[in-house]
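All protein chains but one are shown in place.
The block that comes next holds chain A.
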């Protein structure tokens, strides 16, 4: 398994080089970015070398791979010399691995993701700087996580007794807008290392550690509307995610909706109002003995961020926003696009950081935007970006039970044909709705299993709904 043998030891460096050359080649569109990446690359090679000597060619890339994820190389590829390369991209860093055997790619990719997660847990943030500053720590972690290519301890909490280095905290870089991996990046991500009261040395690192636990019920929506505003395809991709800073690691009990149904086939005919999940998968640590009857999970929370359960819902559900587009030809070379968006959720909820993108034809010469919004909308703005030929419409806050309308007058440099009309759209919407979830999956309670008087941790339970792919076709 992905480990080095002395016979090929001399090639290790060339593996790292070969890998980056291939990755760069895939990114041939990004000629201009390459200059900037060289800096990071040399650094990668150095890091890569050291890491590969630690059994696994894990290296970090300084270059942020292309903007929209276009032309990303596939995460697994083989070179003519029989060497396979696997990598994952987390926060713009590439964690890679090479092997010449027929290994299980899922194992490697899970392991690489786990390494990224453990690095993040230990360093507080996952960035090039954090890793550079903490590489002795990362080195030590890698040695504990992989031995001779076999995954060993890969959970933050099990690693703790064996890791002696302490993290050097790096200032968190402000999130650059789009989250690279919405599944692991929580919105108010707590940027502090998990090394709490106990670490390997047995001495308290941070006495003022708060006794707290964060629970996020995160739902990501995939919705496609057709041009009449009807839903064509929709799924919810949800998870319950936790980050525990509890002292003593007590057993927790998490109760979900009592009438929860798992599996469409198991849903009773009269399941109206009940939460029906298509499929659920649980974290290793979760004890399911009471799940079948009481819909209660019990577990000892591992340290650091972890996903208690993932779930999936398909089919009909009430979408929080509905999009109604229309196009009117107003002249031979001009037309007007109207996008009306209606927030269908309760008045008390609101969409935050709403971004709506409307691509326009390549032959657009000018476009002027006008907005019609209700009063309590915060900071609406719409702007035509001529370089990208699209309109960007942003709202800080989009309250429930309101309607927003965008009108764009477009002028073309040639007569409008049906083909040009096809270039309008699709409307892509990005948003986050705090304290709201679409599936109605609820945390009934979160308790400490044993009675521990005087032990009252802070419990932060949050519901967040995010758009993952929220698109209206024109």
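One rule holds in what follows: a contact is a pair of C-beta atoms (placed from the backbone, for glycine too) under 8 Å apart; a residue touches a chain by one contact, two chains touch by 3 or more; residues count from 1.
Just so we're on the same page, contacts and distances are computed from a predicted model.
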{"item": "Among \"pyridoxal 5'-phosphate synthase (glutamine hydrolyzing)\", \"Beta subunit of tetrameric clathrin adaptor complex AP1\", \"Archease domain-containing protein\" or \"UBC core domain-containing protein\", UniProt-listed name of the chain not shown", "value": "\"Beta subunit of tetrameric clathrin adaptor complex AP1\""}
{"item": "Listed residues A:216, A:237 or A:305, member touching the removed chain", "value": "A:237"}
{"item": "Candidates A:72, A:259 or A:290 - the one touching the absent chain", "value": "A:72"}
{"item": "Hidden-chain contact residue, picked from the options A:387, A:418 or A:456", "value": "A:418"}
{"item": "Touching the absent chain when the full complex is considered, from A:307, A:371 or A:461", "value": "A:307"}
{"item": "Those residues of chain A which, in the complete complex, touch the missing chain", "value": "1, 4-9, 46-47, 49-50, 53-55, 68-76, 78, 81-84, 87-89, 99-107, 109-111, 113, 135-136, 139-140, 143, 147-148, 150-154, 162, 164, 181, 183, 201, 222, 224, 232-233, 235, 237, 263, 265, 278-284, 307, 309-310, 312, 314, 418-419, 422-423, 426, 428, 468-469, 471, 473"}
